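Excluded from the complex is one protein chain; the other protein chains are retained at their positions.
In order of appearance the chains are A, B and C, and numbering begins at 1 in each one.
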């Protein structure tokens, strides 16, 4: 029996494989209790841990799990890990009738391996394959992690791994990748827990290339983001992350202490929804809505300043702690006791940003147009424009921007704001949109923290804008 | 072993008493699974259910529990219940060495009983007493439920029940009342799970009276609120509420269907916090923050129109459903699928109300004062006042109002708004405050639903106002 | 997303399919809370329920679930169901981009359907197929339910359904059958949650036939058991089982009351392990070890006499209750309070049966052989044999018996004992073995209940016998 353990947010898939009274874990996450509980409830001893590759988007839990269970860790031999045992192409592990065969499948990283599962009591046919970040439902792994000059080479390796390694295993094989929809490790992974080699061969857009050259060209052209925290993950996952034991205690911080902590450089992470954050928030706080923490914390937080989380209530805070723990943010200090309401009940100062509906945005844009002034992307012209003018900022991914956008908007990906903030003017109001109104509120909070005062976030953003059938500029 | 089962919001305490291989439940709530699970995990058969009185603030679960277990229901003989078995003063039940003695303790209601628990293998001394709504930690039961003309008589009965019935049981007795802090069944119940007769005799403010007359005078003078849903509860609890089986299914409603439902008269209950609701909400929706639902739903909802709940997310919705179920609102239709965000992502129209900090309120009031205009409670003068004037509305409980208030404010208890809405002017902005900013937002939502447009709610309200050391008018 | 819900014991697989904000359930079990919780936690409204066929081995939960949610029920049109809506071959349901197509796949039953899932946003290729009891991992559905004279015809239909219906969907399709390993609905289903058409086409022994004739011959030759409770299930599943609301309350029964109940005809179901039951048990009780209840209760229990369960402790009793509920045994009365120990603590009479290890069995057989007497299968010869002789009874499945057995043993399948008990002699000791010592203890308990006195069960039975390398007679 194979159990898929999904980690929300980072869209990470790990696997707990039961074989003849023992368990093998593939790519464990850092909060390993889930595997320990599975081991206990199924009476299995975890004896082997496989890492399909050195992950860059989260802290791998191999050491943590090995430390708790005594299991051995295995990974590809093409990287010099500070722990674990290297395995080679065609190495086989067998327990009872179950065989797990290592297959070198470089491309995403140089040491990537896949694991082929067979039940020899049934057949020599492969039953499942654990592909790590090589191939996903509807996608293949990114090849840009070693920098642009290596992408071409990596894409070639990936082509070989897939076309000469994975696909020949047969259409009948169930394919178990290391990520699901929403991961930063593939551009456009489909929401589908299990797929098969046959289904991917037929339908995966990236497998429809007619030549290796075409595949390489396509992969090299991909534009994917690399959040700054990847560096830390790569270091941790090559050298071993600190052992935690249990997930760190999460301290409630009274409002009074919070004020002191802010003065001493703490980072206030407000995880409420755009409507709540916009309505009122603690001055200087950064907003990343709760479900966005796994994807965006790594863009804005650092590993040194104490992090204090603010939410409306305690429910759900555990997810935030878990998310930060998975990204190695062991500098979580605590959370605002009583939630945001306790801040204003203690007469704390509050800030707000404006919430615009798409209908309001439409109206403002039209009213400008009627006056013959129009919104302009050209920063230089602002000084000459009317008081009603504003800077419309699009913070979506470049891929989405390329498809369509609202006329007159300027594009900076939300994660790139720290690097490109000087492109945003200070002297006129800034109105931010994204896909839904979430990332745009994150952007607003970052701008507010950095001195911008007249800010609006567009609720519903492009999704609502299109639902309302308002016009877009198509690429 | 006695287990206290607390129901949040209605601050209801019920008890699961284990006696010699069987269980007795005192005042079960309507969602009875908690008792069934206790029975199972402790291997007890629930055979007896006692109602200390006909409750008026929630649907009693006796019939539901009897229906699931076959247990027998008992209550005081001085009311003509449509089900169950009447018991009389001094009736005794004994299982093994445990004795439960009925004691008539009228005053809160005429048929109220208390139950005295003794372990005869230890002593004839009383060990615990289950007092229903007769006496609480720091309080005694309200005596106004039969109307003002009966209060005096009921207060006299209550005095006798307490001073001649309960207190003589001895200081050593652990006192188990039917409500904790926050209940509408006592004015000012203390936060304390278990207390004793001795501790109450020494410290309960209401037990310090030096004569029966003084006690009666004090009780008659109490001003307590009686929400309209009490009528339904009284009817249900005397005649038997409908049997539910399991808590009703809670349907996710897509935004499109929600729009239709609104047009057909559905009640939209938005349970988000003041900041979220104020930021943006569905036009026409009523706001009662999640934890306020048990206490305020019964003031504003009716038992006919389908209720649809709106929250930010699904977490916590279960509590809302439970709360409504406990109050007999079986007309829950469902909840907005995807939470409030799905509304704006589908380009739904949104309303907002203004959020004021106490600092802003202070500033506005001072700026008016400087202009020599001042805020006035006198509605007639409004037409003559400046454009900056506003109507400051205090929606706290009358007891709190009596203690202190912000100068220039007009008082209407939030629950009385439906009856007294005509006191609120339409032509100038209305700024609402309460203790914290929660009830004031409920009030704003009610006013908005009823055509008022310029509304502000004061975040933190009196709590923050006092923290900031701003001036109040003392009574 | 498709979620597999496994029901232990009956090895039943049902599926919760999330499609565009709604949920579709395939073959729900009777205790439907699992689907309701999934619906709630994933914010899905359950709107459609499909039955792949009229199940014969458990009570289908369609009506129960429909009653809780308002969902509509669908099933194949070739049987006259008293509820639900018939669907026809090639009927299509579409929600968002997800399509579910009905495919008539008779063979196991005449009205069996399969459901083909496609994601049209990806491709017209089938992604998954829900095959009910048509095809399993390593098996195909049984064809003997309409009696031996219909088996040939049903086998032919099954062949067509598989070879002309399912297999042509493509090797890439993930196959989701209604049963896993251990089910009575297929002879030898493999332990594998998900398989694919390709994998089955290559490896499923029953799909390796070279002609329809060969397939039919093979299927008709299968010898499968049909427990008597199937009749009740078929009646319930065609006409609708009683609606339960919640799983029935399970009453603890004190030893004293238990004695009375036994006298009034209650059935005492002892679910302890062979060692415990053999050591001491209540006279007249039937032993089916806890995990065996789903498979064997239907052979020995009836739907009229109250059932009282005896275990060592309360842990795990819930599973027993669930199992009986799934099989429609609503005549569960309760369980022995305090477990079996409370019986002997109350000085209840106890019986025991002997526990033999395989080593003891071997020794006894050899000692007989040395005396030149030997064990004999021939009942007639018993009278002439020595005092040390015994009747060695093999209660395994006929399939297992066919492979090998211990010399001198007589075979009656455990489930057939009620019909063939007269084959077991009363005058000499009876020693029973099976695969492991579990079914043999069930058999002993049945024999004891029916007046046999000298009984032994062989711990470990054939499994241990072979581990110890003792000789068997091969078929």
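Quick note on the criterion: a contact is a pair of C-beta atoms (placed from the backbone, for glycine too) under 8 Å apart; a residue touches a chain by one contact, two chains touch by 3 or more.
Note that the structure is predicted; figures quoted are calculated from it, not measured.
Chemist: Considering the full assembly, with which of the depicted chains is the omitted chain in contact?
Modeler: Every shown chain touched by the left-out chain: A, B, C.
Chemist: Out of A:16, A:136, A:159 or A:250, which touches the unshown chain?
Modeler: The single option touching the absent chain is A:250.
Chemist: Using the touch definition from the top, which of B:77, B:153, B:190 or B:354 touches the missing chain?
Modeler: Final answer for the missing-chain contact: B:190.
Chemist: Taking the entire complex into account, which one of B:21, B:182 or B:198 touches the absent chain?
Modeler: B:198
Chemist: Which one, A:69, A:140, A:196 or A:441, makes contact with the chain that was left out?
Modeler: Per the contact definition at the top, the residue touching the missing chain is A:69.
Chemist: Just to verify: which one of B:85, B:123 or B:302 makes contact with the chain not shown?
Modeler: Result: among the candidates, B:123 touches the missing chain.
Chemist: Touching residues of chain A against the unshown chain: what are they?
Modeler: Looking at chain A, the ones touching the missing chain are residues 21, 33, 36, 39-41, 43-45, 68-70, 245-246, 249-252, 254, 314, 318, 334, 337-338.
Chemist: Considering the whole complex, not just the chains shown, which residues of chain B touch the missing one?
Modeler: Considering the whole complex, chain B reaches the absent chain at 1-2, 119, 122-123, 125, 127, 138, 170-174, 190-199, 201-203.
Chemist: Tell me where the left-out chain touches chain C, residue by residue.
Modeler: On the chain C side, contact with the omitted chain comes from 272-276, 278-280, 312-313, 315-316, 340-341, 344-347, 349-350, 352, 355, 357-359, 436-437, 459-460, 463-465, 467-468.
Please note the rule applied: only the chains that are shown with their structure count from here on.
Chemist: Farthest from chain B in C-alpha centre terms, which chain would that be?
Modeler: C
Chemist: Determine the centre-to-centre distance between chain B and chain C, using the mean Cα coordinates as centres, and give it in whole Å.
Modeler: 51
Chemist: Which residue numbers or ranges of chain B touch two or more of the other chains?
Modeler: In chain B, nothing touches at least two other chains.
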